[in-house]
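Every protein chain of the complex appears in place save one, which is left out.
When the chains are written out, they are named A and B in that same order, and each has its own residue count from 1.
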Amino acid sequence: MTEETITPVRAAVAAAEPTSDVGELSQWQLIWLRFRRNKLAMGGMVILAIMYLVVIFAGFLSPNAHDTQNLDYIYGPPDPITFVGPDGKLGLRPYTFATTTVLNQATFKWDFEIDRNTRIPIQFFVRGDTYKILWWQNDLHLMGIAPPDRLYVWGADSLGRDMFARTLVGGQVSMTVGLVGIALTIFLGSVLGTMSGFYGGAIDDAMQRVIEVIQSFPTIPLWAALAAALPNVSENFTMLHRYFLITVILSLVNWTGLARQLRAKVMSYRQADFTSAALVAGASNARIIFVHMLPNAASHIIVVAALAIPGMILGETSLSFLGLGIQPPMVSWGALLRDSQQVSTVVQHPWLILPGIGVVITVLGFSVLGDGLRDAVDPYSI
Amino acid sequence: MLNYIIRRAGYALVTLLFVAIVGFLIIELPPGSYLDFRLRELRTLGGDYSVDMIKALEQRYGVNDPVHVKFWKWFSNFVQGDFGWSFQYERDVGELLSARIGYTLMFTLTSLVVSWVISITVGVYSATHRYTLPDYAITLFQFIGLSVPGFLLALVLMIFAQRTLGMEVGGLFSSRFRDAAWSWAKFVDLLGHLWIPIIVIGASGTAWLSRVMRGNLLDVLNMQYVQTARSKGLPERKVIWKHAVRNALHPLVMVFGMSFPAIISGETVISIVLNLPTAGPLFINALLQQDMYLAVTFLMFLAVLLVVGNLVADIVLAWLDPRIQFE
Partner (left out) sequence: MVQQQPVHAAPTSEAELVLRIRDLHTYFYTVVGVAKALNGVNLDIPYGKVLGIVGESGCGKSVTALSAMRLVLPPGRIVKGEILLNRIRREGDTYTVLDEVNITDLDPRGHEIRSIRGREIAMIFQEPMTSLNPSYTVGNQIVEAILLHQDVSKEEARDRAINILRRVELPNAEAVVDRYPHELSGGMRQRAMIAMALSCTPSLLIADEPTTALDVTTEAEILDLMRELQAQMGMTIVFITHNLGVVAQMCDQVAVMYLGRVVESAPVDDIFYDPQHPYTQALLRSIPRIGSRTKKRLEPIRGVVPDPYADIRGCPFHDRCSACMPGICDVRVPAMSVLPGKVGHEVRCFLHSDAYEGDDGHVA
């Protein structure tokens, strides 16, 4: 009798066992496989990698240092680049044209005029302004033109500083704010969310109210109000302090989303088999949380985090644009764009909004990356 | 149902009380308010007038009171419509804001309506035309819309309009109408100035909402009841709009409460660039000048909108979705 009932069960178990090698892939390998199929997301990842390399080697890649002022080239336009040599033939060596200043008789301002007849060869691996990559000081630049002339591929700002160099250096701040911020967000969100979901009761109630109140404010105005409370840069409040506190402010609002989602996850795990098994085996709460629950939620955390980065980068940009975030002499994309707040100025010198390209590409990159990650982790939700 | 609404409203009130505490904390945050600065200034100035002023100000804001009394003073005044004094403009905050909040609401509500209408249409289209060229194009636009900060979009459009079209796009009116009396021509001029702000303000919200709508609808289209509807012989149009869209709207209503403040959030920054007479630029300026009563009043106004928006969304959802239990 017993034999009759057991056999099909055992067979069913055997049948359920993986027969193809798909079943032997780990969860992470599966995610990676699915992610790799998503061309858009892969493209986003590659572009981001390139962008990070570019901003790390900002000093080397730009012809000038970002803070070298050139009062002869205030609001100077971008130097045009041509591959047509003086002999009129297309070649490999790029040239730029000489620029002269002429007094505009109507406005009594100096206008820049490009002299299409005088070509200046662009040289590679030239010595110029000194810069630092992390702690490594150097003066070798990828390209430049013979001094005393300077090459401004993206034009110059109100103090004659190289916009290209400033954009690359600004990226160092803008592209890390999101990462540092997201690290804080993950920390706050997972600790508070897990606690809230795991302990429930009064802790959970309190946490939910706090989250509700924080989420009752629209983000940018709240960030702005908090950032307005930061002191201005001074002796004992350095740029770095400000930078760090801005990221804290950004994540102070952002952790709530992650905490909510993790709470729900942890609550469902509380009923899961592995939790009861661990409890029976006498595991401590901390062990259950750190060994069982968080690793299970890890893919989820990563997705939420990746999707939150664009918001942080946009947040920093907006704050700095308003003058409430990163302040000079530190540069970030938002701080650079602040120069274009005067519409009359930008209309005359449109290259001032070029740092915006950095914002758009980075945010776009993180958006498609986050989207791809979500699809890879959870292919059934859209 | 009524019970449900009352309970929800109760929650909203409690949340608002906490929101007020946060608002008060922001006023009190270092580096101090314009009030302290003003008091210090008056003290060094000396004289009878100053002493009277100091007394009046101390009285009004309870400068020397313990924190909870101070909070209560501010809060009860706030609830009664006395929002404090703008030291920067030397005017009542209420007066200042009310002159501009109308414009804020006009721009944001119009953008909201426009963005919802576009989002639903575009979302339905791209979900029902998945993997076609237009769907890919829409997806591309959605990602770009999400990646371009509103103020940057505003800048680009203004540069384009001014340099290429020779149009003057900032503000609400062209310079020749700015001080003119209302006329048909002025109204037409106003309309000509409205569309750029409305597009810019609505852009990122539209990108996001239409993406949410697409995802929801794709989920719903996989549901069995959609096949049931088809198996009855209903035309595809009716299957989509009656059976699928209706169910895909629920999550959209849930985010309604969020989308309105998000739009105002963006508007705050965009208005500065587009030089609009809304409350946003006033707010940012107040923050830069530490004119805290003005700033916090606006912030509170937004929070109230958000909480009320969520309340409305809850109620609409309960009315839309028969499955919601009013327990």
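As a working rule, contacts are C-beta pairs under 8 Å (C-beta built on N, C-alpha and C of every residue); 3 or more make two chains touch, one makes a residue touch a chain.
In this text, all values refer to a predicted model and were calculated from it rather than measured experimentally.
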item	value
Among B:Asn247, B:Ser265, B:Gln290 or B:Asn310, the residue in touch with the chain that has been omitted	B:Asn247
Residue of B:Gly47, B:Gly166 or B:Gly233 in touch with the missing chain, whole complex considered	B:Gly233
Touching residues on chain B - with respect to the absent chain	223-225, 227-236, 243, 246-247, 320-323
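Note that in this section only the chains that are shown with their structure count from here on.
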item	value
Inter-centroid spacing, chain B versus chain A (mean Cα positions, whole Å)	25
List of chain A residues in touch with chain B within their complex	209, 212-213, 215-222, 224-229, 231, 310, 314, 317-318, 321-324, 337, 340-341, 343, 346-347, 350, 353, 356, 359-361, 363-364, 367-368, 381-382
Touching residues on chain B, where the partner in the complex is chain A	14-16, 18-19, 22, 26, 29-31, 143-144, 146-149, 151-152, 155-156, 158-159, 162-163, 170, 214-216, 218-219, 261-262, 264-266, 268-269, 272-273, 275, 283-284, 287-288, 290, 295-296, 298-299, 302-303, 306-307
